[in-house]
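Certain chains of the assembly are absent from this excerpt, and the rest are unmoved.
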Amino acid sequence: MNHTILILNGPNLNMLGSREPEIYGTQTLDDLQQVCIAHAALLSIALTFVQSNHEGELVDAIQSVRSAHDGLIINAGAFSHTSVAIHDALMMVDKPIIEVHLSNIFQREAFRHHSYVSRPAKGVICGFGVNSYVLALSAMKDLLS
Amino acid sequence: MNHTILILNGPNLNMLGSREPEIYGTQTLDDLQQVCIAHAALLSIALTFVQSNHEGELVDAIQSVRSAHDGLIINAGAFSHTSVAIHDALMMVDKPIIEVHLSNIFQREAFRHHSYVSRPAKGVICGFGVNSYVLALSAMKDLLS
């Protein structure tokens, strides 16, 4: 593998498949990870997955990118809208960051329209379900080339 | 027991009794739990108690309701006003939820007047001290019947 990428999922994404399937679809987090691994293999990218409901663990994981990964794909879930701590951790990462969301956050409640992740990220992809992650992998490949 | 209910208390509620007693009274969290257990017994309800100062642990506990409990009584404390993660976890719970507060949050600072817990909850009870929980147990009994 040429590159190693961290895919970070925030709170409640462990419930994928059982949570509001009309918004998030019926695939589980494990399904999502299998789809990502398959696509990453085509791009010669190795993946590490972390999911946590704990803001502090996400901050710890983001800090690890500096030394352990070539890039970060992050769906910070609800913390996208509230966490300055995650914002600050991302500002310290000197590798490409891509923000993803399963749903189109701009079609939802007003409090989801602002994301603290967008500013430190290189780009944003949202609304395509699991395919948001696949597209992010392609985009990451392009950024790392 | 006919039903099993989770009673979830958020940050700083472990300090009950020593924290601003003019607002929260002098009863400790343990006192509160004993009062709840006594009242729940009359209603044939079994109780599980979780208290945490960690937002992530509260999210974990809320996720457990789906499989392990018949309902949830939650005082999310300060996280009521800031946590979209708890809001999202609550939206996934397919059991009755009741929001409680010891104090009348509408008499306090403006930043306590909005609660992310209120929307996913069935109802809200606040301002009656420990009795807020007792009333919530009665309300829960009614919802489960």
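Per-chain residue numbering starts at 1, and chain names A and B are given in the order in which the chains are listed.
By definition in this document, a contact is a pair of C-beta atoms (placed from the backbone, for glycine too) under 8 Å apart; a residue touches a chain by one contact, two chains touch by 3 or more.
As the structure is a prediction and not an experimental result, all values here were calculated from the model.
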Q: May I ask how many copies the whole complex comprises, since the file places only 2 of them?
A: 12
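Keep in mind that, in the parts below, only the chains that are shown with their structure count from here on.
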Q. Roughly how big is the turn, in degrees to the nearest 5, that lines up chain A with chain B by CA atoms?
A. 120
(Q) Just the number, please: Cα centre separation of chain A and chain B in whole Å. (A) 32
**Q.** Residue ranges of chain B touching chain A (in the complex, touch as defined)
**A.** 54-57, 59-60, 63, 66, 82-85, 87-89, 91-92
Q: Provide the residue numbers of chain A that touch chain B in the complex, in ascending order.
A: 10-12, 14-15, 18-20, 52-57, 77-79, 81-82, 111-112
